[in-house]
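Every protein chain but one is kept in place in this view of the complex.
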Amino acid sequence: MARAEIPGRLSGRRLGWQAARLTEVREETPTARTLVFQMPDWPGHLPGQHVDVRLTAEDGYSTQRSYSLAAPADGDRIELTVQDVPGGEVSPYLTEVLEVGDEVEIRGPVGGWFVWRPTGTAPVLLVAGGSGLVPLMAMIRARRTAGSRTPFRLLYSVREPAQRLYAEELRRPMPGLDVTYLYTRTAPDGWSRPPGRLGVADLNTYGWPAQFEPDCFVCGPTGFVETAADILVALGHDPRRIKTERFGPTGG
Amino acid sequence: MTERDDAYRDGNSLAGPLSEIFAVDVTAAGGRCAHCGLTGPVATMRVYGSAEAMVGRCPGCEEVMMRLVRGPDAAWLDLRGTVTLRIPLPPD
Partner (left out) sequence: MGIISRGFHGRSRDGDVKLPPGQYLTHDFPVLSAGPTPRVPLERWEFTVTTEAGQVHRWSWQDILALPSVTPTVDLHCVTKWSKLGTNWQGVSLDVLLADVETAADYALVHSYGGYTTNLPLEDLLDGQAWIAYRYDGEDLMPEHGGPARLLVPHLYLWKSAKWVRGIQLLLEDEPGFWETAGYHNYGDPWREQRYQGD
């Protein structure tokens, strides 16, 4: 892990676009899939970092989007989980058209703020809205890979059970990781919490008390992130310990 | 929860474009707003515009802190809305 503790961005190297070949696809939900790319000379990355993906059409038209890295660095393999955004320009291509062997261009890893370092010892609160789970899952996986004992709590707000990302993996017990699902539209039968959006009670009950001084990572759509961050501040968490990442309007 | 209709991304999305220019990650740097004095990570700015032309605004007062235009063979970076950037570096 020593390499990953000094991410590429701190190693004194400016980044450009690099060809990336799709080597593997995993279906995560009916509308999301994980893409595994081979990236020659990948410098390693920290969980929470993202990459920019650029697509170019035959007539030269080009566009780009940012996607979070879903897993810790594994040699020259990187994983992105892409949620289809209906009407989007890039995500439908990545989730439906792109096939193993195809190439896109990738620039990264980038982003040195919304990251968790496996050397960290403060408790960690992860608050995910929808596919905002992706960079937080990279943190959970990095914690496991590093053998870290840092206590983690994950609050995962998702519309309905079928939309859960990484459901199998999160079902397996991981010592020191508590997972709470918050369903916004449809909950499983017998679920005690009625479906609804993230509220004060959820973060108060399933998060960490502010006096534990946890590092909080919040990722999701803009409205979700602002609500979660506002509640955390109201509950007494130090704003400097609350790190947020929003999906922008060009997320599609 | 009220959805804002003003669609912006956050300063994390500046990381890629800035990585073409700087060898350190500027989004982790602390920036001080020239207008209201608020200090916070570049990653928390509100970013408007396209990949070719980005405007970073102060999350406190919405004034412009950074403009970044990417042409085919040059980039323009305007930081007049930022008083200082505190850039974390590895110890000597």
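A and B are the chain letters, set down in written order, and residue numbers restart from 1 in every chain.
Following the convention adopted for this analysis, a residue touches a chain if its C-beta (ideal position, glycine included) is under 8 Å from a C-beta of that chain, and two chains touch if they have at least 3 such contacts.
This is a predicted model, so every value here is computed, not measured.
Touching the chain that is not shown, out of A:V25, A:L98 or A:L235: A:L98 (per the contact rule at the top). Considering the complete assembly, chain A touches the hidden chain via residues 17, 19, 54-63, 89, 93, 97-99, 102-105. Residue-level contact of chain B with the missing chain is found at 5-8, 48-50, 52-53, 55, 57, 62-64, 67-69, 71-72, 74-76, 78.
Heads up, the rule we're going with is that only the chains that are shown with their structure count from here on.
Look at where the CA atoms of chain A average out and do the same for chain B: the two points lie 21 Å apart. For chain A in complex with chain B, the residues that touch the partner chain are 6-7, 9-10, 12-16, 50-52, 63-64, 66, 107-108, 110-114, 197-198, 222-224, 226-227, 243-250. Across the complex, chain A is touched by residues 1-4, 7-13, 15-16, 19-25, 27-28, 41-44, 47, 50-51, 90 of chain B.
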